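Dropping a structure here in structure tokens format, bear with me for questions.
The complex appears here minus one protein chain, its other protein chains still in place.
The first chain written gets the first letter, and so on, giving A, B and C; residue counts start at 1 in each chain.
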């Protein structure tokens, strides 16, 4: 026999680290032509997050969209002091389309914080961050943490064109040295990026490198990292069901100790060692 | 090979008598404690209706309610001249609950008009209408038609209490002689109803009787009708899937020529001969 | 212009969209011109007059429905004198669904129904085999073969065998039907299911159990269509939860040469003509010149290794 009291204890036990909570939309607006910025009003106890972690969102059911599974979304910002949780997202399919229809005051059920975020080792004083597209979302809290820890940060932001480049001001405001490259200007080629990064390495400005999402960037950074012995981390994506580590649908292969191991993006990741990651 | 032109011809061929159309909610408000009155803005070509017919409503999908099948609803009023289609309904489960959440301007997909309505034979000059609860909805267009045809109408309206009695004013406005009986006042008993009706019969005020829904009233009117040779019609309900006559889920048994036959409420009904109808 | 025609053996349909048996009747002619359809498929008819099951005959489950209509039938004579003539006003091929409780009865109705005006016969073998243990003929390859051989001997019309998802031997049954002379397979009928009203504790259907149809059935029927299309050479007609043009295309890609639409018509009576129009628009938009280019075009090369394991257990 289970008393209600005991059960409510078990729903939010003292040692819970992952929460399922209702949040409320404070705003949900286009950030530029392709991305949307959503700010949720969330209880502060769920905002004890690490940069690189994510939430699993129960996108709303409407007449037009009935997503079934939750959708993973990187934390773009978390501000316990003002109960704010931010996401930056792109409409990809029905889940994100349903998200985009949320208006101020609507509720959104979220589970998190989830996964294993970026690490900033004590001896990593000069951080290089290379990102493209919506991948920048996951890097924003990292930049903020770097500032808090007093590290020097260089951010190379890549995009199709200047007008879809995001977060540049955000990174600058956090004291980062921002370099923008775009397809439009022809500056985002692998060769040009390699040149820029090698210059920074040569100048001693790169103790570690962070990236996310792009296969092309992963290969480039792996080469540079291997050549110069610079460690690095990458945030990866994979389709998810549970988001918590139970279902094993989100595995990716990694090279480790000469063998290939499979790890769960939702649990061991989404941030992984850059050299172990495998292209796709 | 099918050209688009041909196809749009086949979607709305000249001889279509049942339409699937989007309508828009003009208002959707409580009529009293238990019932709601919904007015739709509907194209006039779908409003060529007979009293007793119904529409099949695609109740909206929301986060709280996901009705799958359509829900049948009697026509409470149809006014082609102002593009209005009215329903009077009671929240019974998720379909009607979803309906009740519709606000002005929302769209609602409806199929209809459907079924076979009431008949008013030329020699039926004095009509008696006996109804209880939401069943009154289906009788309103009948009263209106009676007025148009210059027939004399008596309406006995039964309800739990005075304050859930509906449509009384509506019937009076149509020139009907309205008698109200309620459980609260103890006037709605079978005995009392029998007394009232027999008095009307004796006074020559009943050429035909119309009712709907209640088993108790059906039996009473069948007895009176049989005793005095007065014809009558009843509107019946049954769960529906297609509403058009294809699936055969909505059958009910009827006594006819000494045998029991099954007829479809959506197609041969919802209005049936009162003596053939069987209690349930 | 794109080519919407599809070939089912000797029969060529002007487009691959047709109704599923039991979810269609002349009543739908009040909604749209039935002449636009690829074929007309009638409700299953039996020789004898039958009453059908007790009500309630349908209920709703999350996102789908159950039915236990049974096969109320006015008998074959009524069918031949009243139903077939109605469809003569259309050029659209008329497919008559038949059922019986033994192989010989199947042969008899098949022969009697092979009259002018009927273009093909759909053999609904998802009905109990009363000569054996009462399981539906389509549950086993042996009883499927028996019935299909009998009907094959009784008619020269194209014969379509309609399979059931209740069997654990889909491919074996499909092969048996082909070997016994079926001209096409319809895949599939409804899946045995149940729902209980927790307040009254009564089954929600008058006959206790019923068949699941609608979107919930789709991934199961699609799997069966794929399995059948891989294991037989005769055309497969997909059926199960098809609710919009994307679903229809998914079935074509999986290997179906045509599709049947059932439950979706209850929700959206215009869905079949809409689907035909949308299919044409899809082909044009994606530069696909004919429906036949879609049929069986699934790109399963990378996954084929997994098949043996997956067929056994997911």
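FYI, a residue touches a chain if its C-beta (ideal position, glycine included) is under 8 Å from a C-beta of that chain, and two chains touch if they have at least 3 such contacts.
Because the structure is predicted, anything quoted here is derived from the model rather than measured.
Participant: One chain isn't displayed here. Which of the visible ones does it touch?
Facilitator: When the entire complex is considered, the left-out chain reaches A, C.
Participant: So which of C:205, C:239 or C:271 would be touching the chain we can't see?
Facilitator: The single option touching the absent chain is C:205.
Participant: For the chain left out of this view, which of A:42, A:73, A:98 or A:111 touches it?
Facilitator: With A:42, A:73, A:98 or A:111 as choices, the missing chain is touched by A:111.
Participant: Even though one chain is hidden, which residues of chain A still touch it in the full complex?
Facilitator: On the chain A side, contact with the omitted chain comes from 1-2, 4, 6-13, 16-20, 58, 66-70, 109, 111, 238-252, 262, 267.
Participant: Determine and list the chain C residues touching the chain excluded from the picture.
Facilitator: Considering the whole complex, chain C reaches the absent chain at 53-54, 61-64, 66-68, 70, 126-129, 134-136, 139-140, 164, 166-169, 189-196, 198, 200-203, 205-212, 215-220, 222-223, 226, 241, 246, 249-250, 253-254, 297-300, 302-304, 306-314.
The criterion applied here is as follows: only the chains that are shown with their structure count from here on.
Participant: In the absence of chain B, which chains stay connected to one another through touching?
Facilitator: A | C
Participant: If every chain is reduced to the average of its C-alpha atoms, which one ends up farthest from chain C?
Facilitator: A
Participant: Nearest whole angstrom, what separates the Cα centre of chain B from the Cα centre of chain C?
Facilitator: Here chain B and chain C have centroids separated by 36 Å.
Participant: Indicate the whole-number Å distance between the mean C-alpha point of chain A and the mean C-alpha point of chain B.
Facilitator: Inter-chain centre distance comes to 58 Å.
Participant: Could you pull out the residues of chain C that touch at least 2 other chains?
Facilitator: Residues of chain C never touch two or more of the other chains.
Participant: Going through chain A residue by residue, note those that touch at least 2 other chains and give them in order.
Facilitator: Chain A, residues with two or more chain partners: not present.
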